[in-house]
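To keep things clear, I will list the structure first and then write my remarks on it.
In this view, the complex is presented without one of its protein chains, the others remaining in place.
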């Protein structure tokens, strides 16, 4: 599945190190898209419900939007409800006819602050959130910035919003941060904002008065402040890493590994007791 | 979200204990569907790819089908590729127009052996598998067997098939077994059958010769043998539990809990420092 | 690390299939230890706190003990607080001088019902629970029943008790069931009994009145009833599987795999670009 990674990489261009080619520090094309104007915070609300149904997850997103604006009145914020779009299953950046993921991906490319937001279902993140992660995987398999090989989310900071009746937010947060770190985000401390009720069936965030939770309110402040601080830091200090050259070396070495694996498989096919 | 659980429960019927009403042991209607003819093993292949694309997960399913048939030649087996169906997002048994989940649910209701099968994406189970779990959640929220309140998967045994390039099968297996145990399955020992390659990009199950793996081959045997043994045991010994009466008591107690929660919220709304 | 598994296996004895040798069905020696007298339910309380400190996890265990006794007055129950024993780190059955795990392992070998019980710390199971799992791993690496190769927990059913201030029980339950299924237990449906409070700091199970939770009380009933039902079923119907012969085949095949892997490594060492 994964072996086709980097197959669209334009090797002839990458074979010269960008930094050497120009003699100056180069930055990701995504850095350029993120470095001007007000900060842009993108929330992807991964509820199972389409608009205009009430979303508890959206209510918690709104609390964070409020705190972000309180600390940076100029910030541009947007909450996209993913279920309103036809996001096809797959692991590429565009799955063809009818696929509306590319519309969302354009927003992802330019955000300074990225906030996946999700309900918990059966202890883990929703299928809509998982699909978003699968689609974002595409951004690491295609070289999108020829200059640096950096993924679009390099230079973006990441927070996380989770709501559930009960239990599962740690699992949602942990997997989602870990996945997005692979995709390029930087995660500041104390930027996961979650609410869950006690064990068993019960009211959800809105009806349960989750906005009254002292823990939620504190965490909304910490999340907003630390996201803003690091987003500004990265805007002024883009990552210098040239991933493309490291990927190229990996691919060269992978050829040798794949030859070795073929030898091993052949040996097993010939000698394995039935 | 979860609070509407059991709302379709026909309380007047349930208020008399079925066991007392009849003076004989009653069984779930789903037990009846599972107790005659050859054993029926249902695999749900939750690859992201539609037919006829090659599915590594299906290849590993086929190995297990082979071992099941070797030990029980009469067994009926079926592999459903979920991506070929239009399974709408939601958490009920039928999400209305265009929803093809009900067709799959009919198969689930009568299987003796249930095998969710999935690829790993970003360390966890695929979005298609997660959606199936969300939809199966519906079976625990609606009383489908009025006699016992048992969920459709009571009396079914569960195995698990997972493939991935690398890493994540333990997480897939653990969450999937735990979820399905909530939905009624019984899990025998050593019935998770998985293959992953070593860290990083590489060949998938088929190309990597995963069928040569001594561990996979042993586990296919153990999985088949233990699934068959417990499936037959449960066919002859249905669970006697009357869940409906326990749910009814829970609902009565939940009323008191919800009153208490309202008092608490009111107190917080009136006294919480801004 | 894992490669030395099964090294104590007495191959000369296993090379003849026990079933054929005797002409009658053979059972695990552990089955024999579990098949007489009252049922024995063993709880391992994996709190971080030594006796006599109050343990919230123990309080929830006591609720389950109560329900088990209500439905089977003859049952023998025991709650072992693991922190009171000197359980050394390691993955064998006996780590030598001072190791008190063997005392606990003797109890594990004869239990009909096994209930790991644990607090959540930082979203996952406690370090004491994890250490118990690591030590139980030893039982799958040493052939302890020469007749069948079955692990000691074959024929035991497993429930799970989890308490935490908030969030994480699904992860604890899922990993613990999945691990123990590898070690031989059978898991009936609806046998995880957990309590968590809502998000953030707050009272723990006892102080929060967790015993009032309608969900907890229902689940205690379901857990007790289903554990008892399947424990009795397995006592009368021991698993017939002869794991030893499947392990032996796996070891023979593993020799070929290890040769193949050496070829692959050699090829990489000789050809890999630096």
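Chains: A, B and C, in written order; residue numbering restarts at 1 for each.
The rule is simple: a residue touches a chain if its C-beta (ideal position, glycine included) is under 8 Å from a C-beta of that chain, and two chains touch if they have at least 3 such contacts.
Since we're looking at a predicted model, the values are computed, not measured.
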**Q.** Selected residue (touches chain absent from view) among A:137, A:167 or A:192
**A.** A:192
Q | Touch list for subunit C against the chain that is not drawn | A | 1-3, 5, 48, 56, 83, 89-91, 119, 121-128, 130-131, 133-134, 137, 165-166, 175, 178-179, 182, 201-204, 208-209, 212, 254, 257-258, 261, 265, 268-269, 272
Q: Kindly note down the residues of subunit A that lie in touch with the hidden chain.
A: 151, 153-154, 170, 173-175, 177-178, 181-192, 212-215, 217-218, 221-222, 225-226, 229-230, 233, 237, 239-241, 243, 246-247, 249-254, 257
Q: Against the chain that's been left off, what residues of subunit B make contact? List them.
A: 122-124, 166-171, 174, 194-201, 208, 210, 213-216, 249, 252-253, 256-257, 259-261, 263-265, 267-268, 271-273
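As a convention for this text, only the chains that are shown with their structure count from here on.
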**Q.** Distance from subunit C to subunit A - Cα centre to Cα centre, in angstrom
**A.** 37
(Q) Counting only Cα atoms for the centres, state how far subunit B is from subunit C in Å. (A) 22
(Q) Can you list every residue of subunit B that touches 2 or more other chains, as numbers and ranges? (A) 175, 178, 182, 212, 254, 257
